[in-house]
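Note that one protein chain is taken out, while the other chains of the complex remain in position.
Order as written gives the chain letters A, B and C; numbering starts at 1 within each chain.
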């Protein structure tokens, strides 16, 4: 199956995969791990040259992807793992979250809280939020049985002091 | 070569290696990564049931081991990696830091700041501090070319709400 | 330090719910319970103060979203005050300003229920 992409009208090009080895975090696919993921993502994004607001946005997006894996890919079952790879590069930061659970077949593009509230929905915001906070969001299947959220955030300036959405 | 152990008069038994998979962090062996390691260690120790003081002590000890690897094992050279494994268990927390650099041949047992100051030494505190903060500290060579700091911290109570040094 | 602590104060007929810490998929059940207990007890005039929130993930916004129309159906509302920093930012990014009324000051949020 090809990549499930939340195809915005014009999806930005992906960041090139950098040569330097990524920072890797392997941890239980459990909500208890969300705070650790949030703090690590924020710290790594800041270290990659993003300002405080951008680092916060990246941390929230990574947390949403992690939550998606815990709740949807693994349906809340205990005993599973997530592997997160942070790839800083001159162009920005790519974060990949790999799992061995269920992959989404279709990604929601937008989420309208007014409509969702009218339907008494409590969910449906996660993927839309990731898309709003990152430059590019995809769900891939890099090898059989492996699902991957791939999140790119570009620097505003090519020499990268801060992060912009486009 | 056998384990280089900082042999206290009576070294406590090591924690049994638990069955559950560890939380793993793989990152550049660089001082820039120390803050991330500190925060991650503190968060994981708290999640493993240690109180704030104990979690701080564990984070400092892990940071000292990471610093040792950056400065001594890799002599400050860029381009190397450290793999950190956090193994929480009912008895406590084991943290293993693996590197492919130089291993120490002899570990200092105690560090007397008064004597070191008289000798105008700026270093020599790191291993002694790890030993004071953790229940058991060893440097192992689990396989050819791999060096490992193995740091155990036991819970005070076997059911583990907080952490004690013995 | 617990990840989420929730204080509830009654100001006249209004319940002010003040979460401290962060609301994510791990802590959201406590946040949701605090809200629905108010509603079940008949307190449908609710102000959520963001003064001590460090961040709110989509799960936290979802809890408000899932409840607000029932609260409105019972003659009440959920209004928000004292949002700042990352929480205010995510609130806007998600378009929640079209769903919930917000106020800078808690007093104004409480006052807004007067005569309703």
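Here is the rule we use: contacts are C-beta pairs under 8 Å (C-beta built on N, C-alpha and C of every residue); 3 or more make two chains touch, one makes a residue touch a chain.
Please read these numbers as outputs of a predicted model, since none were measured by experiment.
Novice: List the displayed chains that the omitted chain touches in the full complex.
Specialist: B
Novice: Would you indicate which residue among A:13, A:32, A:52 or A:119 is in contact with the undisplayed chain?
Specialist: A:52
Novice: Among B:97, B:133 or B:151, which residue is in touch with the absent chain?
Specialist: B:133
Novice: Given the full complex, what residues of chain B touch the hidden partner chain?
Specialist: These residues touch the chain not displayed: 31-32, 34-35, 38, 53, 56-57, 59-60, 63-64, 67, 70-71, 111-114, 116-118, 120-126, 128-129, 132-133.
By definition in this document, only the chains that are shown with their structure count from here on.
Novice: I need the chain pair with the most C-beta contacts, please.
Specialist: Among the chain pairs, A-C has the highest number of C-beta contacts.
Novice: Comparing centres built from CA atoms, which chain ends up most distant from chain C?
Specialist: B
Novice: Rounded to the nearest whole Å, what is the centre-to-centre distance of chain A and chain C, using the mean of the C-alpha atoms as each centre?
Specialist: Chain A and chain C have C-alpha centres separated by 26 Å.
Novice: Take the average of all CA coordinates in chain B, do the same for chain C, and state the distance between these two points in whole angstrom.
Specialist: Distance between chain centres, rounded to whole Å: 43 Å.
Novice: Go ahead and note the Å separation of the Cα centroids belonging to chain A and chain B.
Specialist: 31
Novice: What parts of chain C, by residue number, touch at least two of the other chains?
Specialist: Not one residue in chain C touches at least two other chains.
Novice: Enumerate the residues of chain B that touch no fewer than two other chains.
Specialist: Within chain B, no residue contacts more than one other chain.
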